[in-house]
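Only one protein chain is missing from this complex, and each of the others stays in its spot.
Chain nomenclature is as follows: A and B, assigned in order of appearance, with residue numbering initiated at 1 for each chain independently.
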Amino acid sequence: MALPITTGQAAGPLEPGRELTAAGQRRWSALRRFSRAIRTNRKATIGVVLMAIFIFVSLFPGLLTHQSPTAFSSDITAAPSAAHWLGTDNIGADIYAQVIDGTRNVMILAIAVGALTTAVAMVIGVAAAYLGGLWESVLSFVTDVLLVIPIFPLLIIIAAYFPNAGNLVLILVLSFTGWSYTARQLRSQAQSLRNRDFLLAAQVRGERSFYIIMVEIIPTMTSLLLASFLNNALYAVLAGSGLQFIGLGKSNNVSWGTTLYWANQNAAWTTGRYLWFIVPGLCIALLGVAFAFINYAFDEIGNPALRPLSAAKARKAAEASTRRRLASHGARAR
Amino acid sequence: MTELQTQPGPQHAGPDQEPLLRVDRMSRHFKIGNAVSRRTLHAVDDMSFTVGEREIVAIVGESGSGKSTVARVLAKLYKPTSGEAYFQGKPLSAIRSRHERLRYSGLVPMVFQDPFSSINPVFRVSHGVMRALKLHRPELSSEQRFAEAVRVFEAVGLNPGAEVLERYPHELSGGQRQRVGFAQALAMRPKLILADEPVSMLDVSIRIGLLNVMAKLRDEEDVSILYITHDLASARYVSDRLIVMYAGHIVETGPVDEVLGNPRHPYTELLLAAAPDPRAPLNASAEADRGEPPRVIDPEPGCRFRWRCPLAVEECHQVTPSLRELLPDHSVACHVAQAGTPTGAFR
Partner (left out) sequence: MAHALADDQNGLASPPQDGPTLQIRDLSVEYVLESGIVGAVDKVSFDVNPGEFLAIVGESGCGKSTLLFGIAQLLNPPAEISGGSVTFRGRNLVKLSDKDLAAVRWKDMSVVMQSAMNALNPVKSVGAQFKDAMRAHGVTSQEEIAQRSAEVLRMVGIDPVHLKSYPHQLSGGMRQRAMIAMAMLFTPELIIMDEPTSALDVVAQRSLMAQIKDLQREFHFAVIFVTHDMSLVRHFSDRLMVMYAGQVSEVGPTQQLFDHPHHPYTVGLMDAFPSIRGPRVQLTGIPGSPPDLARPPAGCRFAPRCPKVMPRCETNPPPDYELEGTSVRCFLYDGAPEVLSD
């Protein structure tokens, strides 16, 4: 369908007392559409709410606990009580505090790895697709080699060279192993864009390759880049916690994975200290769910064909259309 | 309804003056296949033609004729396999430094076919024009750039220019987007615009508007246009001279009314017979020809139209016909064509 001409004023009524330019109005209405999309999509709502909780906890842990997560105390491996809601670990430190304080480290890990992996994958993948020729062959080869090596064993081997891996090491290790998958994806997307006329137009206009990659190609790939970021953040949460669980992390790092490590070391399952490992494990799972749901939600919001069709919704839509048909019938009969 | 002004006399250069564009025996081949079976696709073979100042030359051909490849070679997206093209007397192959390439791309810009993919959807439509101005007219200040952007938008019929510049591509119709393409080209102060099927994807009632813009650019902005199309009627409407291509070769060329009024090559006659013209009676002679695409992969010598030509003789199978001037300013590449009468292959 040929699109009708729309005027600049596409937004709804102005806020009283505020004068917005046409561009400002457009941005405001986009924001309103965005928040409505999140409210109506169930996955988006769950994901955003969960993420908001975790972000809040990582920013303001002091509001939720005053205990130290690493303080020794005489109360060793105690059961949950009023003083220690989740009990204490093998040095007497409060487990609840560990979970709360650990949130920040996990979030830092997730966001840093997500961003770094995506950035590296973007540069390598898009350059490979756009430059073609020898560049493409070399970069693709490197990407594919890393892709073929099984990730978890590779992680373990690398991490074993850096015992007591703190946050920085974990970030680097996870990013190094994680970028290849995303690079492949971005390369495919960039390849499909490569012969779009607007890229040819930029080339014919005389733009340099670097400019074309950064300004013309990458902004059109924002949705894929966002999805990659969320995907890689999810990977970081799970793989990072996994590395810490098997003991490759710094043992006094405050993080869910480390808490799980100590829970395992102290046979929490058999000694009945269930909350010691259930709660950190649940947090890892929920944060993963948050990233995944937000990812799905962006997909569904952007592509209506992916939206779930529930029986109730279909029935409602059918009833509405019948009502409309009868109404128009009545109007014609007049 | 006013009679269209036909450009008086041959606009292309006389024998002493160097024409704006001179293509000399240019070929472009593509290697296809894999390591086991390597074959060569002769997209364009041995083409020679000229384009003068302030004229619109149409290259007409079907898919597989090589017409788009010609445009891309002239835009320096491909290098010719052999032969050379001279722009303002200078060979294209001599354009090597970044500065020279930039200058050439400003003088010979390209307008693309697909209004839906030729503009970056992420930015406003002002993006392309402003970049073009920044790259090619660095002497302008930023206010001057904006004023020039408004001027070129209005020159192609997008009014008011300042308002349309603020829109996103998805807010414009197909016809408007194609006008943006011409505006971007115009901003660079070109001498020759390569228009690769600019109206093929537009609605019929919108095409005329774009074609009129092209004529206006020729008359008022001192620009020549190489108009690539498969549509004979639009080529006739807007162009001064016509080049008919088949299977990578030029088969006929001359002033547009001369070629269409007095076709001498059987393929030109076939195109005329097959083209739908609501104001003319049906010509049934074209119906037998299925329109099968030409063979351009590892072709043998001989006329490439011989498989479909009802008048093919022995010589057509052995010798590739070259373009020769059959009538004043009207050249044909055919062994059986004669100056006096049409071949009557498809009458």
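For the reader, a short list of remarks on this structure follows.
Basically, a residue touches a chain if its C-beta (ideal position, glycine included) is under 8 Å from a C-beta of that chain, and two chains touch if they have at least 3 such contacts.
What you see is a predicted model, and the numbers here were worked out from it, not measured in a lab.
Contact with the omitted chain, checked across B:Pro91, B:Pro121, B:Gly291 or B:Pro328, is made by B:Gly291.
Shown as candidates are B:Tyr78, B:Tyr168 or B:Tyr237; the residue that touches the absent chain is B:Tyr237.
Taking the complete complex into account, B:Leu270 is the one of B:Met110, B:Leu270 or B:Val296 that touches the chain left out. From the options B:Arg207, B:His249 or B:Arg264, the residue with contact to the chain not on display is B:Arg207. Interface residues of chain B with the unshown chain, by the touch rule above, are 1-4, 6, 62-63, 173-174, 203-209, 211-212, 230-234, 236-237, 257, 260-261, 270-282, 284, 286-293.
By our rule, only the chains that are shown with their structure count from here on.
For the pair chain A and chain B, the distance between C-alpha centroids works out to 49 Å. Residues of chain B that touch chain A in their complex: 75-77, 101-102, 105-106, 109-110, 112-114, 117-123, 128, 131-132, 135-136, 163, 166-167, 170-174, 176, 181, 184, 188, 203. By the touch rule above, chain A contacts chain B in their complex via residues 2-6, 8, 22-23, 196-198, 200-207, 216, 219-220, 222.
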